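Complex shown without one protein chain; remaining protein chains in place.
Chain nomenclature is as follows: A and B, assigned in order of appearance, with residue numbering initiated at 1 for each chain independently.
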Amino acid sequence: MFQKSIPELARGLREGEFSSEELTRGFLDRIGRFDEKLNCVITLTDSAALEAARVADARLKNGDATLLTGIPFLHKDIFCTDGVRTSCGSRMLDNFAAPYDATVTVRLQDAGAVMLGKTNMDEFAMGSSNETSFYGPVKNPWDLQCVPGGSSGGSAAAVAARLAPLATGTDTGGSIRQPAALCGVTGIKPTYGRVSRYGMIAFASSLDQAGPFAASAQDAACMLEVMAGFDPRDSTSIDQPVDAYAGMLDADLSGLTIGLPKEYFGAGLDAGVGAAVQAAIEAYKKLGAQVKEISLPNTSLAVPAYYVVAPAECSSNLSRMDGVRFGYRCEEPKDLEDLYVRSRGEGFGDEVKRRILVGTYALSAGYYDAYYLKAQQVRRLIRDDFVQAFREVDIIMGPTTPGPAFRLGERCDDPVTMYLSDIYTIAVNLAGLPGMSIPAGMVDGLPVGLQLIGDYFAEGRLLNAAHRYQQVTDWHTRLPPGFE
Amino acid sequence: MSLDSEAVSKIAHLARLGVEQSEYETYARNLSDILTFIEQLNSVDTRGVEPMAHPLDASQRLRPDEVTETNQRDRFQRIAPRTAAGLYLVPKVID
Partner (left out) sequence: MEWEVVIGLEIHAQLATRSKIFSAASTAYGAEPNTQACAVDLGLPGVLPVLNGRVVRMAAKFGLATHSSVARRSVFARKNYFYPDLPKGYQISQFELPIVHDGYLDIDMPDGETRRIGITRAHLEEDAGKSLHEDFQGETGIDLNRAGTPLLEIVSEPDMRSAAEAVAYMKKIHALVRYLEICDGNMQEGSFRCDANVSVRPKGQEAFGTRAEIKNINSFRFVERAINYEVERQIEVIEGGGEVVQETRLYDADRDETRSMRSKEEANDYRYFPDPDLLPVELDQAFIDEVEKELPELPDAKRERFMQDFGLSRSDATALTGSRELADYFEQTVAAAGGEGKLCANWVMGEVAGVLNKEGREISASPVSPELLGGMLQRINDGTISGKIAKQVFEAMWNGEGSADDIIEKKGLRQITDSGAIEKIIREVLDASPKQIEQYRAGQEKLLGFFVGQVMKATQGKANPGEVNKLLKKMLAD
């Protein structure tokens, strides 16, 4: 049952082959069996899940079910869930039971999807390995010595191990695509503004975007259709109808022009990953696509620009964590200053502190122009590169990451090397474009991700291209050994 | 760009971030590495390029002036570290 696709599960539920309660118990059971090894789930909401499953079963009987009614999912612990701890992977919010629901939470709930629990993540989504979480690292199901990627590592690993058929994630610099690649699952980061950010704890507001993890593009399409849509509570949400992604999956790829940025295939790319990506491109050619080499000349500036913009925004976004209205508060503060300094000093972990410090510095008097303004100018150059490219091609493809999953602890002491894990994904966030990663091979027993980048609001096209590839390959159906 | 412990201490104060004395040096080294890395940006000429604050060229949507929020003080203060008489409490503020 745990290997079925979303349309198959939905059909099974409708035809009474199994109930949502059974399905939910099935996945809760898998979490119980496997999560001790993986550490994907921070908070398990099993009784609420069973209750929601029973409600879903009633809805299914009444015939007012949606495609996701009764389907279990795991929710990244960055989305506020009313009355349920929303920790963002931080000690700071370890005691924070959000008093309201994020818009994404409400949309999934309204569709009848059943939340099993909240998934582990890098603290405040800052990390590429899931090692910055207050709740300890998540392990990669393909190799428990390796990281699952981050920041949505818990969600990616959970879907890879089929602890849930679907999971939510957020992507600020690659936090959906990079763990999807390292765990061998499908993940999509939509166009900035496509999914509401309301109730999604902000890391870098102008870059953050939520999206789904699933085994396949088809399943991801089903979930994205529910997550996406205009939200009047988010000023950056786009008031534009959501395409019926699941209905666009089968479109023919002949005539599709794929751009391969030469900067994504240069030095630093693991040979095995490069070969897998080339093989995937060959598959696309067979499906009728044309391939064209393009250039995104400012690619190398994306990571440095990002590490100004994201820390600057996060330094301000995290100022509200002050120990006054919610969250962690230090013991016996001796004065106001002490309350702030110790609550924040004790509540935040190292990487979060580093980024707050960098961001504070970049915005401070005398440095704003040299860092922040400069980074924003470079951001435009990076965006313009893509705009130029999409005049010639329909989809850009390349590796999601320079290499497969790395070993736990390997890059912890070297922030800059860690930051370079996101070298191919970050530019997409700076530009606000949709991007996705799909499994496209294995290197030494570890998955390789193929990244697909689309023009603004071209999620349907990306999912279509991914789906057609998944029709002729089986990388996305593989289970990590030991998780049968 | 290289930062020393004193600079880290100044920034940490601006950010109201407690950093252990013993950690200053590590942070100073980390931050210096990061800043050096960021300085690659200086290799590109951005004269005349308009800074891009946002990925989309959209303008602010306006909300009608209506009150739709209701009093949820109890709900919100249930998760607060310290309250009394409906107020959030902090150590004495001296103006």
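Odds and ends about this structure:
Criterion: a residue touches a chain if its C-beta (ideal position, glycine included) is under 8 Å from a C-beta of that chain, and two chains touch if they have at least 3 such contacts.
As the structure is a computational prediction, the values presented were derived from the model and not from experiment.
In the complete complex, the hidden chain is touched by one of A:M248, A:A283, A:L336 or A:V416, namely A:L336.
Although one chain is not drawn, the whole complex shows that of A:S295, A:S316 or A:T473 it is A:S316 that touches it.
Taking the whole complex into account, chain A touches the unshown chain at residues 79-80, 86, 88, 93, 96, 98-100, 102, 197-202, 204-206, 232-236, 312-313, 315-316, 319-322, 324-327, 336, 340, 360, 363-365, 368, 372. Although one chain is not displayed, chain B still touches it through residues 14, 16, 53-54, 56, 58-69, 71-73, 76-77, 82, 84-95.
Simple rule for what comes next: only the chains that are shown with their structure count from here on.
Those residues of chain B that touch chain A in the complex are listed here as 3, 8, 11-12, 14-20, 27, 30-31, 33-35, 37-44, 46, 49-56, 58, 60-61, 63, 72, 75-76, 78-82, 88, 90-93. Contact residues on chain A toward chain B in their complex (touch as defined above): 95-97, 99, 192-193, 206-207, 232, 235-236, 238-239, 298, 300-301, 303-305, 307-308, 315, 319, 322-327, 329, 333-342, 344-346, 348, 353-354, 356-358, 360-362, 364, 371, 373-381, 383, 415-416, 419, 429-433, 456.
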